[in-house]
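Omission of a single protein chain aside, the complex is shown with its protein chains in their original locations.
Now for chain A:
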Amino acid sequence: MAVAAAIACRLLRLRAAGAGGHWRRLRGAGLPRGFLQPASAGEDAAQWRRVAHFTFQPDPEPLEYVIFGEDVAFGGVFRCTVGLRDKYGKDRVFNTPLCEQGIVGFGIGIAVTGATAIAEIQFADYIFPAFDQIVNEAAKYRYRSGDLFNCGSLTIRAPWGCVGHGAVYHSQSPEAFFAHCPGIKVVVPRSPFQAKGLLLSCIEDKNPCIFFEPKILYRAAVEQVPVEPYNIPLSQAEVIQEGSDVTLVAWGTQVHVIREVASMAQEKLGVSCEVIDLRTIIPWDVDTVCKSVIKTGRLLVSHEAPLTGGFASEISSTVQEECFLNLEAPISRVCGYDTPFPHVFEPFYIPDKWKCYDALRKMINY
């Protein structure tokens, strides 16, 4: 558990804020896209330190937790596992050969014995070789064996989503591929505080989970995070801002975009938006979203992943089934285009606040 907590907090850099308190102050609040702070601007670089949550945790947890993947041992390409090997030992924190199908298959095998496996895929873009192991094996292990066997103690983590320059193979958001797979859970946090609670829940959950970590937020997002472990429940969406005129739904980085759109709408149009972070893609919290749409009558869903077959289509389809007579306007989806994720064209590709604002405006005027 401390391992898990440590990993969760490794997701971001931490400035030691001096002694005292069980809170570690982390840089800034979750930031909208494009607002990346230059590192150490105007700050004493010596004060920047690695997250060291585990040093503040008691260490009674069972010794079966292991974390592994490509380059995990030295700390990981996003520094999520820095220091863990020294603290927990090389049999618990280790590199694997470069082979995603092996990483996930191996992780499933560990989980089958009851031990907890945290498998890292270096980029979500590279998760596809493991697709068979995830969809045909992990997701179906419990069902096909009549609950004789399961791999519930497997969690797969992968950096996810656009980062400004990632292009085709370092920017993908593949949650929709996995949404179509009963038996696994897919979770996307929007912030450091959310990340820790959701990741701990995924690790403890008795079902195989995929935890996508918005990579742009590794650097950009800074927040107060409690040192002790805590859980945020899965399959529960969060209404982060209440409103009465439009429901905006997103997950991960895009939550910050729609939050900004909500302020723009209030300021320029006098429109009150209800902002929902879905958090868990499957099984998703239908009730919270529907309850909101019944209240507002309008729904806008936004994600970076391409429009066609993206998860917004599932939300849209379910909401129109459940809330048809409450709808004042067609459900709006503001998503990436149906193209691979481009490099230099990224600013045009992404569903930014202007596109979301424009779609919202059309819905209001419908």
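Heads up, the rule we're going with is that contacts are C-beta pairs under 8 Å (C-beta built on N, C-alpha and C of every residue); 3 or more make two chains touch, one makes a residue touch a chain; residues count from 1.
The rule we apply is simple: contacts and distances are computed from a predicted model.
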item	value
Name under which UniProt lists the unshown chain, selected from "2-oxoisovalerate dehydrogenase subunit alpha", "TATA-box binding protein like 2", "Dolichol-phosphate mannosyltransferase subunit 3" or "Cell division cycle protein 23 homolog isoform X3"	"2-oxoisovalerate dehydrogenase subunit alpha"
From A:67, A:110 or A:124, residue that would touch the chain that is not displayed	A:110
Among A:96, A:253 or A:292, residue touching the chain not depicted	A:96
Chain A residues touching the omitted chain (full complex)	63-64, 66, 91-92, 94, 96-97, 99, 101-102, 104-115, 117, 129, 132-133, 136-137, 140-150, 152, 182-183, 185, 206-207, 235, 283-284, 286-287
